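The next block holds one structure in the form of structure tokens; read it before the comments.
The complex appears here minus one protein chain, its other protein chains still in place.
For chain A:
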Amino acid sequence: MRLVGRIYAALFSLFLLAPIIAIAGGSLTTTNYVAFPPRGLTLHWYLQILQQRESLTALGLSLAIGAAAATLATLLALPVGLAFTRYRTRLNGVVYAVIMTPAMLPSVFLGLAFLVLYTPMGIGATPIGLLAGHVMIATPFALSLILVGLASLDGTLEHAARSLGASPFRAFLLITLPQISWSLAAGWAFAFMISFGSLEISLFLSTSTLVTLPVQIFMALEWSPLDPALTAISSGLAIITLVVLVVTARFVNLERFLKRA
């Protein structure tokens, strides 16, 4: 029975990974159209991206927006998490609802709402507007991981520091922060991955000169879905995500997800 379960889980994992494997495999083909399984092996298409100025710009923009959005999301989520764990009030529920809903509302609804108000605000088609939108959808992920970290916190240590004469700030910096640093890192990483992969929000807030990598790939899918260079960029995107995810899993026990829910 156990064995059957494991085999089933393995098959299901294969189903989940199949499209990503197809992208990675297809990008290695020597044919000048995408073939999976690949015919022959070459890194030619990866080298070709290095000459595509547009793709490199899009990759740079995605990385920059992702890093900035993740940093801002973590900075916004940390004080909120602290307020929730230190002060038990009904108002927490309201704040929680405001900050968590961007992860649940239809992203097309959000993209349109951002576009319609950011335009008269003067940040409609600018990197600032794009960043603002990404921060909104990334913060819920940072907050939920930071809350997991704060919930596992041993409060007596900070009390001890305070009673020994440390100022609240010093106690936080030297005692609390090191204890929750893993959850800050995980929150940052998840916020980064959400922003880095986001398509819909970016579709609404991008212009012909301000294009993130997922948007560029999505647009290119309409014209040349069988271009191996496109597969190579896509697989680059997946590889970056996989690296961030594996590094996060190395430092953070992902099982903590289950404890919270």
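As a working rule, a residue touches a chain if its C-beta (ideal position, glycine included) is under 8 Å from a C-beta of that chain, and two chains touch if they have at least 3 such contacts; residues count from 1.
The working rule: contacts and distances are computed from a predicted model.
Peer 1: If you had to name the missing chain as UniProt does, which of "Carrier domain-containing protein", "Glycosyl transferase family 2", "Polyamine ABC transporter permease" or "assimilatory sulfite reductase (ferredoxin)" would it be?
Peer 2: "Polyamine ABC transporter permease"
Peer 1: If I consider the whole complex, including the chain that's not displayed, which of A:L41, A:A64, A:V98 or A:A160 touches that chain?
Peer 2: With A:L41, A:A64, A:V98 or A:A160 as choices, the missing chain is touched by A:V98.
Peer 1: Using the touch definition up top, pick the residue from A:V135, A:L150 or A:L184 that touches the left-out chain.
Peer 2: Only one listed residue reaches the unshown chain, and that is A:V135.
Peer 1: Could I get the residues of chain A that touch the absent chain, sorted low to high?
Peer 2: Answer for chain A: residues 1-2, 5-6, 8-9, 12-13, 15-23, 26, 34-37, 76-77, 79-80, 82-83, 86-87, 89, 91, 95, 98-99, 102, 104-110, 112-118, 132-133, 135-136, 139, 190, 193-194, 196-200, 203-204, 213-214, 217-218, 221, 225, 230-231, 234-235, 237-238, 241-242, 244-246, 249, 254-255, 257-261 touch the chain left out.
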